[in-house]
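Removed: one protein chain of the complex. Kept in place: all other protein chains.
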Amino acid sequence: MSPAEHPDDVTPPLQGAAAGWRLRMYTVIFEADTRAGRAFDLALIGLILASVAVVVLDSMAAVHARWGSVFTVLEWTFTLIFTVEYVARLSCVRQPLRYARSPFGIIDLVAVLPTYLAILVPGLHALIDVRVLRLLRLFRILKLGAYVAEFAMLGRALAASRRKILVFMSFVLMVVTIMGTLMYVVEGPAHGFTSIPVGVYWAITTMTTVGFGDITPKTDLGRVIASLMMLLGWGTLAVPTGIVSAEFTAQRMGRTPTTRTCHECLSEGHAPDARFCRDCGAPLPAWQNDHGHQAPASGRGGS
Amino acid sequence: MSPAEHPDDVTPPLQGAAAGWRLRMYTVIFEADTRAGRAFDLALIGLILASVAVVVLDSMAAVHARWGSVFTVLEWTFTLIFTVEYVARLSCVRQPLRYARSPFGIIDLVAVLPTYLAILVPGLHALIDVRVLRLLRLFRILKLGAYVAEFAMLGRALAASRRKILVFMSFVLMVVTIMGTLMYVVEGPAHGFTSIPVGVYWAITTMTTVGFGDITPKTDLGRVIASLMMLLGWGTLAVPTGIVSAEFTAQRMGRTPTTRTCHECLSEGHAPDARFCRDCGAPLPAWQNDHGHQAPASGRGGS
Amino acid sequence: MSPAEHPDDVTPPLQGAAAGWRLRMYTVIFEADTRAGRAFDLALIGLILASVAVVVLDSMAAVHARWGSVFTVLEWTFTLIFTVEYVARLSCVRQPLRYARSPFGIIDLVAVLPTYLAILVPGLHALIDVRVLRLLRLFRILKLGAYVAEFAMLGRALAASRRKILVFMSFVLMVVTIMGTLMYVVEGPAHGFTSIPVGVYWAITTMTTVGFGDITPKTDLGRVIASLMMLLGWGTLAVPTGIVSAEFTAQRMGRTPTTRTCHECLSEGHAPDARFCRDCGAPLPAWQNDHGHQAPASGRGGS
Partner (left out) sequence: MSPAEHPDDVTPPLQGAAAGWRLRMYTVIFEADTRAGRAFDLALIGLILASVAVVVLDSMAAVHARWGSVFTVLEWTFTLIFTVEYVARLSCVRQPLRYARSPFGIIDLVAVLPTYLAILVPGLHALIDVRVLRLLRLFRILKLGAYVAEFAMLGRALAASRRKILVFMSFVLMVVTIMGTLMYVVEGPAHGFTSIPVGVYWAITTMTTVGFGDITPKTDLGRVIASLMMLLGWGTLAVPTGIVSAEFTAQRMGRTPTTRTCHECLSEGHAPDARFCRDCGAPLPAWQNDHGHQAPASGRGGS
């Protein structure tokens, strides 16, 4: 099985003598149990990375001037290899259309299409900036996603928490919209806040503590509001971290030590101020912490 | 019940035949159990978002020049709808004054007032910047708060921790005030630190790691102090995170990582407080951690 | 007892009739049990904050020009009040010299000294920038520390972890020194990196994600090194946070669900792949997660 296991889009071909070559191809392409399968995977990862590197280097004017023709040749080589791979994938699964419509199938198609488009539509260069074609070619990097099982796990974890994430993010959007508008009102276009969207953009740079500095408040009131936003954005990280650490350290240090034991039932972990065992009801011996201070004798506990 | 449940400010009208239309309206407006109630909620959320979008777009000079009149018409439509909604809310609760004074009641009023003020007070545009009116209209976004139960939960969580938050924030304020004044002394107005408040503003941008860059230290001593502040601000996040992670990973690893072995089936990784092997059911030998403490023989383990 | 309890530096006067007024004064100043004690504390906190506000406002040129004389009068009032308070404190503890040498005693002295120095040493204004005197007056804010018990707790927590903090910080200093020197070598004085300390300052702004932007890498290699530093600084926060969250969520979500119950002893929280109850040894029923996938039948568990 490939590290991504078998998503529903990829079904092995029917078993049988007639499907011999297809099954062998399937084993190599989609599964990684055999030596050939693993070699194929490694080779493909290497080709994907090399192809992305070519796209990246080709965007640098100096490098393009010197190696441009070499890159074009390499680009065509990669495109041909990826086309062969795509056709091979389609031909050895049971339901080719299903694979072609799956996320990875679409990525595989986008990986080869731009170069063909440039040929088939001669005037394309004039219409679409070559930079866009570079971007489309760069999406090949997403083919790597199939090879890392943890990415699928990460995706599932995000999906599981998606409501919490949505609520949190919508709260953040509400705050930055209000604060951005406030700064737009206070500072005004004269100081760079030319419209509410610009104010929101500034509010996001400030609350996420990125702080580009291309737009900054100049008035005193603006700086006060900015300070509030900065403390809010940074505090959203610092306050929970501090509270959790304080609790964690307190537990560890022995605010609720693990050594306070009930003599009757031997259960542990009783609070410093508890007088009776919570599991059997027997009275607990008085507790002295490591500093020699006796816990208060009062009966009422609580945080 | 609406997702926000019934806050005390919203009490259903008295039950009875005479209150028939009021009760039906109450069910639609404040509750989301029926189809009509949910449709009303969704429609209102849509209107709020559309209204906010209009305010945002209207602030962009280019868009305003082109669509200004359309926006004015839309703005009046929204204001009328929100007015009708506000009056409906007031008329179907048992204590209208109580709702009007509640937070959501005030937000509903502020949502409609600016447009009426602009009419009733003709010279208002000259006195109050149209930008302020935009800000007031934007507060409609807070009406969304009633529809997300998690916001109420978030509010309660914050309220529960408010003393800790206040202490932490006052500590931060003390630090930035002292550090800001120190930089004001060291760098001086010549380098941008024109007064203590400006120094405090700079200290906040630095400690929260925002770092706009509009004011930066130029002297060597100033840069040393700045470095201390940066390490303090970033360390407030990094040090607890690191300590908690180290503890967490240590616990996970078992401090006696995977070496607790079942003598029957040789499987590893048993919990410190487990008494039977989870794979074969055989009893596990008592476990001693590396500090020489024997795990309790009772079934209840410690933290 | 005052919220800070009694530090060793503050010992109540001897009990006795002769010490009547001293004991009464002590009760008011150092303790907060009585109405007078609490009123004194509140009044003093108010005076400290007002005094700090005066120092801050006085540093703003526009405000100083207008209210300068008022501020001077207020400053003298505060100084006299704080002097009387200081003398009162000294006179009602058993060991005045001990209090005078304690941290809070020194703060109290620094709080009043600058204003007297300005009188006693006429040429001081010429020698020491008035800004320095403002800084010294601002240290009064530290008197507030005695009123917040949590600050003492915070101090103790930091002291407990101080070795970990020192090791972490020295590691960070090593990294920024090496990286700063590397950038000094790669970019050179031409691009702003005029010496190793400047490179270290830049490395700190980058690793702590502050990113002022006053110095930025211009060469390609410099930008690569900068990218590594940024990922290192941000990753120091993100990687542990992510790992701890992943573990936490995994536990919560039911990698060890809370619903898998042993039919014999009714204990819960068994691992998905456990086959025997860890508390009584009875066999556990097979478990199916919510995706319909059956846990593997193998006996070996482990992370």
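As written, the chain order gives the labels A, B and C, with residue 1 at the start of each chain.
Quick note on the criterion: contacts are C-beta pairs under 8 Å (C-beta built on N, C-alpha and C of every residue); 3 or more make two chains touch, one makes a residue touch a chain.
A quick note: this is a predicted structure, and the numbers were derived from the prediction, not measured.
The residue from A:Leu23, A:Leu74, A:Val224 or A:Leu237 that touches the chain not shown here is A:Leu237. Touching the chain that is not shown, out of C:Leu23, C:Met60, C:Ile196 or C:Ala282: C:Ile196 (per the contact rule at the top). Only one residue in the set A:Arg24, A:Arg66, A:Lys164 or A:His263 touches the chain that does not appear here, and it is A:Lys164. Within the entire complex, the positions of chain B that touch the omitted partner chain are 157, 160-161, 209-213, 237, 246, 249, 253, 299-300. Think of the hidden chain as still there; on chain A it touches residues 52, 55-56, 59-61, 129, 131-132, 134-135, 138-139, 141-142, 144-145, 148, 150-151, 154, 161, 164-165, 168-169, 172, 197-198, 200-201, 204-205, 207-214, 233, 236-237, 240-241, 243-244, 247, 270-271, 274-283, 299-303. Within chain C, the residues in touch with the undisplayed chain are 164, 167, 170-171, 174, 177-178, 181-182, 184-185, 188, 194-197, 200, 206, 209-213, 216, 220, 223, 226-227, 230-231, 233-235, 237-239, 241-246, 248-249, 251-252, 256, 258-259, 261, 265-269, 279.
Here is the rule we go by: only the chains that are shown with their structure count from here on.
In this assembly, the C-alpha centroid of chain B lies 23 Å from the C-alpha centroid of chain C.
With centres defined as mean CA coordinates, chain C is found 31 Å away from chain A.
Within chain B, the positions touching two or more other chains are listed as 164, 197, 200, 209-213, 233, 237, 241, 243-244.
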